[in-house]
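To keep things clear, I will list the structure first and then write my remarks on it.
The complex appears here minus one protein chain, its other protein chains still in place.
For chain A:
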Amino acid sequence: MGNSSSMLTQYDIEEVQQHCNDAFSQQEIVSLYQRFCQLDRSGGGFVSAEEFLSVPEFAVNPLSQRLLRMVDGLNFKEFVAFLSAFSPRATLQQKIEFIFKVYDSDGNGKVTFNDMLDVLHDLTGQFISEKQSKQVLTQVLEEAGYTNESLLVLADFVKILGSSGLEMEVEVPVD
């Protein structure tokens, strides 16, 4: 892998920046491109699931499979857009939207009891029984004014998470 920005023109950088709504500076986009090329070992223009899983720090993350569904096969522009929720310039709304998308695996704009149960299962593995996790989820839902049958939409997530001081930022290393 030789010179990194030799394949990214100024026009490309601006296009990517626009696509991610200015979430990253031009320098950060160049760094992200270097990283993208480093991960994309087969040179296909996208990073496959296998290539993501070869990063051990990612592979040990409990939500790696969920994220893989969202990030597998993206080209560079989409990759940057995916990461834009983690930029320090992203708004709280954008971060909550990202979390919503992680929950809403079928993409229909509604998060069901089962969706939330699935994520809880990813996070706790075999250390909470099926019955216990249903119990926990039902209890906290009822306390928040929902039921097992409630279908949560983005507005609900904004209401629930809006006041909790969400911190979701990564720093893009810029040489």
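FYI, contacts are C-beta pairs under 8 Å (C-beta built on N, C-alpha and C of every residue); 3 or more make two chains touch, one makes a residue touch a chain; residues count from 1.
Quick note on the criterion: contacts and distances are computed from a predicted model.
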I notice the complex is incomplete. Of the names "Small ribosomal subunit protein uS9m", "Proteasome subunit beta", "Gamma-secretase subunit APH-1" or "Glycerol-3-phosphate acyltransferase 9", which is the UniProt protein name for the chain that's not shown? "Glycerol-3-phosphate acyltransferase 9"
Contact partner of the left-out chain, one of A:8, A:67, A:81 or A:154: A:67
Across the whole complex, list the residues on chain A that are touched by the chain not included here. 1-3, 32, 35, 38-39, 41, 52-53, 55-64, 67, 71, 83, 86, 95, 98-99, 102-103, 116, 119-120, 123-128, 132, 136-137, 139-141, 143-144, 146, 157, 160-161, 163-164, 166-173
